[in-house]
Structures are given as C-alpha cells and as structure tokens.
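Complex shown without one protein chain; remaining protein chains in place.
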Amino acid sequence: MDKIRVSLLGSTGMVGQKMIKLLATHPFLELTKVSASPSKIGRKYQEAVKWVEGGEIPESVRDLRIVSTNPEDHKDVDVVLSALPNELAEDVELKLVREGKVVVSNASPFRMDPDVPLINPEINWEHLELLKTQRSKRGWKGLLVKNPNCTASILSMPFKYILKNLKMDKVIITTLQAVSGAGYNGLSFMSIENNVIPYIKGEEEKIPKEMNKMLGSLKEDSIVPAGIDATVTSTRVPTKVGHMGVVNVITEEGKVEEIKKALSSFRSLPQERGLPTAPAKPIVLHEAEDRPQPEIDLKTGNGMEVHVGRFRFENGVLRFVVLGDNLVRGAAGITILTVELMKELGYI
Amino acid sequence: MDKIRVSLLGSTGMVGQKMIKLLATHPFLELTKVSASPSKIGRKYQEAVKWVEGGEIPESVRDLRIVSTNPEDHKDVDVVLSALPNELAEDVELKLVREGKVVVSNASPFRMDPDVPLINPEINWEHLELLKTQRSKRGWKGLLVKNPNCTASILSMPFKYILKNLKMDKVIITTLQAVSGAGYNGLSFMSIENNVIPYIKGEEEKIPKEMNKMLGSLKEDSIVPAGIDATVTSTRVPTKVGHMGVVNVITEEGKVEEIKKALSSFRSLPQERGLPTAPAKPIVLHEAEDRPQPEIDLKTGNGMEVHVGRFRFENGVLRFVVLGDNLVRGAAGITILTVELMKELGYI
Amino acid sequence: MDKIRVSLLGSTGMVGQKMIKLLATHPFLELTKVSASPSKIGRKYQEAVKWVEGGEIPESVRDLRIVSTNPEDHKDVDVVLSALPNELAEDVELKLVREGKVVVSNASPFRMDPDVPLINPEINWEHLELLKTQRSKRGWKGLLVKNPNCTASILSMPFKYILKNLKMDKVIITTLQAVSGAGYNGLSFMSIENNVIPYIKGEEEKIPKEMNKMLGSLKEDSIVPAGIDATVTSTRVPTKVGHMGVVNVITEEGKVEEIKKALSSFRSLPQERGLPTAPAKPIVLHEAEDRPQPEIDLKTGNGMEVHVGRFRFENGVLRFVVLGDNLVRGAAGITILTVELMKELGYI
Partner (left out) sequence: MDKIRVSLLGSTGMVGQKMIKLLATHPFLELTKVSASPSKIGRKYQEAVKWVEGGEIPESVRDLRIVSTNPEDHKDVDVVLSALPNELAEDVELKLVREGKVVVSNASPFRMDPDVPLINPEINWEHLELLKTQRSKRGWKGLLVKNPNCTASILSMPFKYILKNLKMDKVIITTLQAVSGAGYNGLSFMSIENNVIPYIKGEEEKIPKEMNKMLGSLKEDSIVPAGIDATVTSTRVPTKVGHMGVVNVITEEGKVEEIKKALSSFRSLPQERGLPTAPAKPIVLHEAEDRPQPEIDLKTGNGMEVHVGRFRFENGVLRFVVLGDNLVRGAAGITILTVELMKELGYI
C-alpha cells in the first residue's frame, strides 16, 4: 500500500511533538514536511525544536527542514495536519483548504461552522458526510475537518450511550484540567504550583457547544445539536497531563449498572475496522472507589482511552468521573485517528 | 479579666500546632496544658513535637511537659480543646465530659448527636442553647461542643443567606481539597504529586449532613435540619492548604447581584461582639473571573475568611466557587472562636 | 523625624511587590511614587498590577498613579529604589543618577564597577565609603549603590567570619535555587515541575565574583577582592522560594564548633544600630541534621535571616548548608536595609 504523505503545522509545539512521536511508527502515514514559525524556516527540525516529549526525536524527522505554512510548501503531501495555535489557525488553514489541501486540524476556528465536521472518531464518524455539503457550498478545492477541544473530546465519549439511553434533565460538570492544556509555556510555575485557578478562558462555553455538535445527528446537510443542557465550570489544577471531569446528570432513573456495562463494552467503527490509533477499549471502566487517577491510569494503553469511574445514582443525580489524556485523546491522537478514518471511508 | 485556662489534646499534630500559634497571642485564653500520645508524656513540648507550622514554637509552650488525656491531667483548666484524630476522640472526650470538663472538639464523633451543638460561630451560634438539653438529658457533668468537618465549615458560610433567600432545588457540589486535610502524613508525595484522586473517604456523606445540621433551626430541644438537597463529589488535588468547592444550585431565580451584595456585607454575632478570632469580613467576595485562588487569597486576613467568587446564573443554575483555609476556618480557628463565643454567651 | 521619600522602579514585579509590602509599615521610609512599564503609566497601581504577593495591596499604594522612569517623574523623592529587570536597568539608572538621584538597585549592571559599592549591609557596610570615589571620579550628581545577586547575598553571610578565621583552599558550592529567582513568569510549570534543571544562566560566574567583591577589603579608593577560590554549580529545583547552597571548603582545620558558635552570635552594624529591617539574628544556626528547610525555616523572622546547618569536618573538607529567602534577603529586604544604612551613616 502506498503511504499517505502528511505535513504538520505547528510541529515544534507540545502537541506537534506528540504527533511526531505517534507518526514515527505509523503503518501508513508518512510525515514528510514539518512547518513552524517563520524564524525557524530552513533549519533542521532537531535544531529548531526544544524537544520536551521525552525520548529521542524520531530519526526520520530530525533532519527535515522546517517549511512555511504556505500552500506551495505543502504541494506534494496528501493531508495537512494542524497543531497551530488557535489565533494563527484561521488564515493559514483557510488558505490551504482553498488551494486544495485536505486539512485536519486541532485548532478552534471553524469548529462550530455548520458544514465543517467536528470529529471524535468513535462518537461521530458519520459526520464526515458533511464534507459533501462543504464541497458543494464553499468554493474550496480542499477539505477542512476539525477535532474538538481537548476537554470536549474526553467528556463526550461516555455520552454517546448515555444520551440515547437516559432521559437527562440538566448536566452539571466540573472539570479539573492539567497545565499542558494551556500549552508548554501557558502557565508559569509561580502561578499554578500549589494552587488551583477556578477559571479557564473560553472553556466553559466551548465544552457544551462542541459536545452538542459532536453528539448531534446528521440531518440532510447539517447537524442537529444533541440538546444536552450542560453547565460547566473549568478549573486548572497543578498537574501536567490529564483532564478530569466530574459529571452530575439530573435524571429520574440512574441505570448505573446498565450504563457501566455498556460503556465498558463500547466499541465503534474505529475498533471494528482496526484503525491503528484506535484503542482496543475506548472507554475503560474503573470500579475502585478512588479511580481513575491521572498518574496511574493514563500510562495504560496508547493514551486514546477514556477512563470512567465513581458511578453513583442517588437522589435523582447520576454522578461519574471521566478522565483522559488531553494531549493524545484530546489533541494529537484524535487528529491522527481522524486521518485514518478518512482514509478508511474513502475521503482521502 | 481573668484568663480562661485551656488545655489542648492532640497538641503535636498539624491542627494542634496551628492552635498553639493562634493561642500564643490570645487576649484571654491561656494554654496551660498540652497533651499528646502516650509515648510523649513527660517530655517538653519542644522535644516532643516535630514543629512544621513555620516560625518558632511560642515561648510559653516550649517547655510545657506533655500530659495524658486523662481527666486528672486536666483538672485545673477551664476548657479542653481537642484536635484529636477521629479514631481516638470518642473515648477520650467522653471520659473528660463525664468528669466535668467543657470540651470543644474538632473530631468527628458525636457531631451528629441531636443534643450536641455543631458550631460554626457565624452560622449557628444560637445552637449553643442545645447545651441545656445536653445537660439535662445526659448524665454529663461537663459539656461537649463540636466543630464541623473542615469542608463543611467553609462551604456552609455562604449558605446562611442563600438558604433564606433562594428557592433551591438540588445543590451539586464538587470539592477540590488540599492534602493537609488528610493530616501531615495523610498522603505520600508519590501518591498525590502531579495527580488528582477523585475520592476522599467519608467526605461525601459528612458534608451535606453537617451542613444541614449547622444551617438547621433550633426547635425546642433539637435541630431541624435545613433540608438542602446536596450531592457532593470530593476530590484531592496536589496543594497543601485550602479547600475549594464549586457549587451549582438548581434554582429558578438566580438573584446573583443580591446574593453577592449580601454575602459581601455579611456579619454575625462574632463580628458584632468583636470576638478576637472573628474575621472582620467573614465572607470575601471576589469579582475577578479567575479568583479565589488558594495561593493568593488565603494569605489575606487571619485565615478565618471564606472567599467566594465566580457567580453566574444561567439556564436555571446558580454557580459559584467557595474557598477557605481548611486548617484555620476548617479546624484550629473555628475551635478557638467557638470558645470565645461560649465565654461571650456565658457558657463558660 | 521627617520621612525619607522613596520611589520604586519595577513596582509591579514580584520583587517590587515585596518591597511595597515591606515599606507599607516602615517607620521612616515613605513610598510616594511607583513606576512600571510604559503601557501602565497613568493607571492606578491597583489596576496596573497583578498582585501575587498575598494579602492585600497596602492602602497607601493602591491609588498611586504609575509614573515613568524618567528623572522628572522622580523629582520630589529622596531615593529611587530599583527592582528593574537587568536588561532595562543600565540606561534607566544611569540617567537617574546623572540627574542627581540616589539610586539603590537590585539589578545587575554596574555591580562589578570598581567605584560602585555592592552592599550586603551586615557584610560590608563600610564599602559605602566608595561613594566618595564615585562622586569624585564620575560626573554624576547622584549616587549609585548596588545590591548583590540573590544567591550571592545569601551565601556571603557566613563567609565574613570564615574568611578571617579559616585558611581556605578551594571552595566548592552547589546551589539549589527556587523558581522565583527567575521572576514570576521565568519558568513554565511544564518545564520545571517534577524536574531539576542543572543550570542557571549567568549564576555560576556572578556568584563567586560578587562574593569576592562584597567580602573584599576597602583599600583607599577601591576594593581588594577577598580571593575566595570558589567553584559554583547552580541548579534550579521545583520550589517557589528559598535558595540553598551546599558549601564544601577544602581546608586543613575544620574548627566546626568555633565557627558554629561565631555564626550563631554574629552581629554587625545594622544590628547594633537597630535598623528596622535588620534581623535580630542575621545567621540562624540549625543543629537538627535535616535542617535548614525552606518550607519550615523561611517562615521564621522577617525573611532577612540566613540559615546555616549540617556542619561537618571530615577528611580535609568542611561542609555546611546555607539557606535564605531569595526575595527578601536576596532582593527586596536587602535594598531597604541598604537605604536604612545609608541614612544611618549620613549618605542620605
């Protein structure tokens, strides 16, 4: 099989490095171009990057020369992956898509556009059909596919089943999010060590909106949002990796055992088709009362698992805890799995 | 004025040390006896303690000899303060009360007994009246007064006003609690550093029960619980001091501005009477969207303030964040303020 | 007594905030002007600052309007304190001194200039005499006095006695420095949490040079360096405040008991004259084998103490550990004590 050639925007950032690591041993994706900020163009990757991912820079990437984000620098690749900062992504990605590139992106612009699929592969692979609308409505020669906000990626996983099987009134969520979610230099040690900051700019609005789009249903040429009435409070805690959500669903019936069983055996198209980055078990159920924990549970598997635990139904409230790796399920891994999915379904 | 002589059980623990510091400059409480575990009896305090409070051991305490918890060792004191571990408190405190001591205690046993006042001074000073019932029903020669669980002490503060002024349906709370809440040796560095543990044994039951007792109303010889329908999830985060609660109240009316104004100007008997350990402002309102934060806000005042912020009413949910010093408002300070209150009201 | 009016450059930084706190209750220094970066000029201090010092902004400063660093904005003050970043200090301070201001500064430029006193008050108050040379040699209308690098301030303290009383061959020092030494935003959480970085730019050269200048002797119009042959390795550890040095002196005689006794009773001019910011005991000796520790020992006193412990002489090596508060003894406090000293000695 011919490999699919991909390029990577934002390749020297933390999420970019994670993608490079995941791509290094990929069976059919080949990273052939790396892009970074203008001052780094022309330098070898290993000289342009402050490598913090741990382990060594994969050999195949070390000597790649940094290219720009201009379409001409991405001519001979099949897919452009984007780990760009949100504030830079809009213009760059638009230009690439207009010039014919298939762009799969982690950045926030366009996520809520009606004809742009917002893909969490196990949850809404069928939303890729929106690309037909996108193609017909926009004058773009290429395609634009988005991945959700890191917390929304993780939190949405258990809801696919719950949404269909539980009559939910309100959903109240408190998140405890790791510092890497703000980027490598996002928070200073002095500001967050031994501290909790009960606020993360933008998260409380994005999370419910993106969850409702992902979990919505495709009706003709658009998505009908799922209608989950979620209220989110996002807090930053002094941990490096792993976003946790404490979820409370106001509901008449708890169905705890049924839900636990269903989540634990949850499989979707990526599992059925054996996509390389798809985790065998997308949702890992924990029965121990003090789990899941980032330091223990995120080291299992390839980082694409979402962990759930602490199920309890009492007094009209179903409570559970969700945990996932914000850099893998929440960013680098989900993008790569999306490309695998697009290939599997013939979009590339 | 004659000083009130107090003794302290559990004097070498973290809460005990905090009490010693607060008592060192107290205008009318004089610490004359310190008690600790049997192996330390007879040693000088400064030799028996691993002092971790910071600063130096107050001079008046350094050379006190550790005594036992037996009533004969507390004969010539007016009040016994207890910072005993929960598992030791029951027998020891009972014995002291039976033999005629006034015991004011932080430990959990007896907290929910109907004739034992559970005092958070600003909230329910009038519950001290239960002591009359206690005196008549129990054969005790002394008196037993309890202080609430550290998280309940902090969370209950804003509810006194809210309870009376808002029609609340459910209340959903997630707590982010500091490690000191488990005691100095409660959690190992390896278990909690860079981690979150979404569970604290016993907390999720204690918090709503104790809040409802504190906020309840005194009817004849017992307390009618407040009836707040609260669901709590308690998590442990890697910080040293400061318990935070994210509170969501399901309610039809938000009354955000009214509540903020009322909390910000909240005063109660301890303030009116100028009790020495009463904070001038028991509730500090923060308007900045990223506050309150433990590392910044707990250094203000004397540790007895409770900080609130992040008020929002949206879609039938009133959300706010509460933060307090678990060692002072949650333990050492509340006990001392309770003694001050009992003196003010003539109970000692 | 008339108060001395001071202005403060770099007033919104971490060291600036610390100075503001120390000045708030000062008996004879009155902060009347605060300066910060151009974008903040004209705003009220409380609106221009991200206050992280803990506690509240002192009332006397809250409403001061931020001024520039230009001499005309500092006309009616007696002394300008500088907590400027090193890279901005040179031009700004020079201009102020030329226009007649007395500048006492923490920033690194000019520290090693032969006619600029580098003052650690207890160590080398007599070096202020250099100001005569400075006045005569430079065409400055004002005066420039520098304070040393934070680590050098702390490490130099025990050497005043040791230098005179021990024949030292080499001195080998490893420092373990807190993150605040790099400024509030100096290191990201992701880069230093759970990590050690065995390098701090510039420190390994500055520390021995500045120690030798401070501990040197005034001969006519210049300083003869002390000649300590010190080799320094500086490491950054994940703590917030407190720089520690592990010192090994190659020497034939250890004189451990004699040195411990002398350091423990060390007093200097600031103590004799009762300067307000001078600690009663400039050097605190710890006999416990696991001390000094930043989390316990830096909370004692006013932050101007230097802690020493772990003395051992074995096999031709005298080893001890030194610890101090890098923001107080290492920066904000030493500057204020220097102004007090200059007033005491008639320089202002």
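Letters A, B and C mark the chains in the order given here, with residues in each chain numbered from 1 onward.
Everything below uses one rule, namely that a residue touches a chain if its C-beta (ideal position, glycine included) is under 8 Å from a C-beta of that chain, and two chains touch if they have at least 3 such contacts.
For clarity, every value in this text was computed on a predicted model and none was experimentally measured.
**Q** Please provide the labels of all shown chains that the missing chain touches.
**A** Per the contact definition above, the missing chain touches A, B, C.
**Q** Looking at A:I41, A:M112, A:A182 or A:I296, which makes contact with the chain not pictured?
**A** A:I296
**Q** Of C:P109, C:P148 or C:P294, which one is in contact with the hidden chain?
**A** C:P294
**Q** Please give every residue of subunit A in contact with the chain that is not shown.
**A** So the residues of subunit A touching the missing chain come out as 51-56, 193-194, 295-296, 298-300.
**Q** What residue numbers in subunit B mark contact with the hidden partner chain?
**A** Interface with the chain not displayed, on the subunit B side: 14, 52, 179-180, 184-194, 238, 240.
**Q** Spell out the interface residues on subunit C facing the chain that's missing from view.
**A** Listed in rising order, the touching residues are 170, 172, 174, 176, 193-199, 229, 231, 233, 235, 237-240, 242, 244, 246, 248, 250, 289-296, 309-310, 314-317, 319, 321, 323.
Going forward, only the chains that are shown with their structure count from here on.
**Q** Counting C-beta pairs in contact, pick out the pair of chains that comes out on top.
**A** A-B
**Q** Would you mind checking which chain's C-alpha centre is most distant from the centre of subunit C?
**A** Centre of mass proxy via C-alpha means gives A as farthest from subunit C.
**Q** What chain sits nearest the middle when you go by CA atom centres?
**A** Answer by centroid distance: B.
**Q** Starting from the mean Cα coordinates of subunit A and subunit C, work out the distance between those two points in Å.
**A** Measuring from centre to centre gives 48 Å for this pair.
**Q** Cα centroid separation between subunit B and subunit C, in whole Å?
**A** Between these chains, centre-to-centre, one finds 40 Å.
**Q** Between subunit A and subunit B, what distance separates the C-alpha centroids? Give it in angstrom.
**A** Taking the average C-alpha coordinate of subunit A and of subunit B, the gap between them is 43 Å.
**Q** Could you say which residues in subunit C touch two or more other chains, in rising order?
**A** 52, 193-194
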